[in-house]
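For this view, one protein chain was removed and the others were kept in their places.
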Amino acid sequence: MANVPEELHYSKDHEWIRVDGDTGTVGITDHAQDSLGDVVYVELPKAGDSVTAHEAFGSVESVKAVSEIFTPVSGQVIEVNESLQDDPEKVNNDPYGEGWMVRIRMSNPGEVDGLLSAAEYEDFTKAEPE
Amino acid sequence: MLQKVGLKSAEELFSSIPSDLLLRAPLKTPAALSEIELLAGFEALGQRNAAARRPSFLGAGAYSHYSPTIVDHLIQRSEFFTAYTPYQPEISQGTLQAIFEFQTLVCQLTGMEVANASMYDGSTALAEAVLMAERVTRRSKVVVSNAVHPEYLEVVNTYVQHAGIDLERFDFDAATGQTAPGALSSLDDKTAAVVIQSPNFFGCVEDVQALADRAHAVGALLVVTVTEAISFGLLRAPGTCGADIVVAEGQSFGIPLSFGGPYLGLFAILERYARQIPGRLVGQAVDKEGRRGFVLTLATREQHIRREKATSNICTNEGLIALAATIYLETMGPRGVREVAVQCAQKAAYAARRIAALEGFTLPFTAPRFNEFVVRAPVEAAGLLARLAGERNITGGLALSRYYPDRPNDFLVCVTETNSRREIDALVDGLNGLIS
Partner (left out) sequence: MNSTNITKVTTHPTQNEALIFERSQPGRVGYRLPALDVEETPMDELLPAGLRREDELAGMPEVSEVDVIRHFTRISTWNYSIDLGLYPLGSCTMKYNSRLNERVARIVGHAGLHPLATEEDSQGALQVIYELQQHLSEITGLAGVSLQPAAGAHGEMTGVMLIRAFIDARDGEGASAQRRTMLIPDSAHGTNPASAHLSGFNVKTIKSTPEGLTDLQHLRELCARGDIAGLMLTNPNTVGLFERNISEICRIVHEAGGLVYMDGANMNALVGVARPGDMGVDVIHLNLHKTFSTPHGGGGPGCGPCCCTKELEPFLPVPRIVRDDERYRLDFDRPQSIGRVKAFFGNFGMMLRALSYIQTHGPDGLREATEAAVLNARYIAEGLASDYDKPFEAPPMHEVVFTDKRQSRKGVHTLDIAKRLIDYGFHPMTIYFPLIVQGAMLIEPTESVGRQELDQFIEAMRSIAREALETPELVLGAPHTTRIGRLDEAAAARKPVLRWKPVEAASAA
């Protein structure tokens, strides 16, 4: 069973966000990393880039698939997890911890309210066909 | 078998095709031939290719080099030539290891860090390099030397016509035949790449470092293309002169002329651009027991995964030709490749010296050359070469009027290790005799 921490918010594109004031830390969910398989490469934006909610800002690659990563909120990227360049497997091993991808200064924190709770996300992944 | 699948006749195999689309009569293709008849027919056609058996000084993108006997022998092993692309590594290690060696050899020759498993040929490799430069720099202007092979320029034009890339040309120096860095006046912060060929189409060796410096000064890449890959044996590797992408035609490495194909596109880059490279890559891997093996890798760049966002549409490449080149290079080794290169340069120098000494003939370009050079005849070159072929049985070179109508008297001569002194002397005597 996929791990879905209670304190995070989730998008239907399988990203999570941890909110701390006006910053949000974003990554992909345990469910997402599991269906992708071994992550071999993560392409991320640069610090300073602007991102718009629900638009692609990077991609995650496994051996035989590429998935775009969508930001759940709008704002400016203030930090990028550079360590994923050398150790992309962190996304598999610790998707909610060391596998985080970007920190975003949110321009519209209200967008978080439109995201799913842990329970809602769990229901969503169960309903989704495999 | 028909019965076993529940059918009465072969026609029923095609019952899913609407009957109005079915052919009612046999195809109008030739009747079946026996082996004897077939070979006789192709031999007769071969006889009509008079140039194939004549001493020749044609180069210009396709070169007559010696190929050790074992090259063609080994590539005809069933295990290589009747195998598919190595998608199942456990039973394709022969192909995969050979490609890994090929990639290594291309890196060594070009002085670059990463090479792919091949492109169709030099011309399409160059077009792909231009597209890649645009991806890497996210800039849209590409400045191309007029001394690049004219057919390569045409292919680049075709490939980029819908890619939003502006191609600009820059000229070569009329006296030296070299691309003049001074002609690069339009470089700016929109320039993705400067594209040159060295030795260039006229056989002149370019100052690659100077051109690289100009390109890098505006943040553009330098793309170097090489049509005569044997020149790697003698000339400074482009990778040590600032090239960012090196593409080459690999036909010189033991591949028959075969009227223009199949040939071999070499594609080599700096490691930091590896995720933007087109085509297949083979990488090293280990199995559970820690044994070394090889696999296709970084496949997410490719069309079968990334579809319209792939780095190229290429799928089938030139696998068996890359294998032939690998066998050629390993058989010749560093000494052999160098010796071939030196002989080419020496014999070309001899031929150039003797032709330049003929009354009425001049060499219009002064730049250092490898094994090709332009000759200016006192008469129209195409006619002169036709007479040389007809009366002296020598193909004396390429009349440049084929590509440059404004150069009616110029022709391009190529000399390789396969041209004996006797052939060169016969060429010189022939030119002299036909003019006087």
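A and B label the chains in the order they appear, each numbered from 1.
We take it that a contact is a pair of C-beta atoms (placed from the backbone, for glycine too) under 8 Å apart; a residue touches a chain by one contact, two chains touch by 3 or more.
Keep in mind that this is a model prediction, so the values were computed, not measured.
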Omitted-chain contact residue, chosen from B:S185, B:T316 or B:S436: B:T316
Where the unshown chain meets chain A, residue by residue: 37-38, 40-41, 61-64, 88-89
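Here, only the chains that are shown with their structure count from here on.
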Inter-centroid spacing, chain B versus chain A (mean Cα positions, whole Å): 45
Contact footprint of chain B on chain A as seen in their complex: 40-41, 61-66
Touching residues on chain B, where the partner in the complex is chain A: 275, 299-300, 305-306
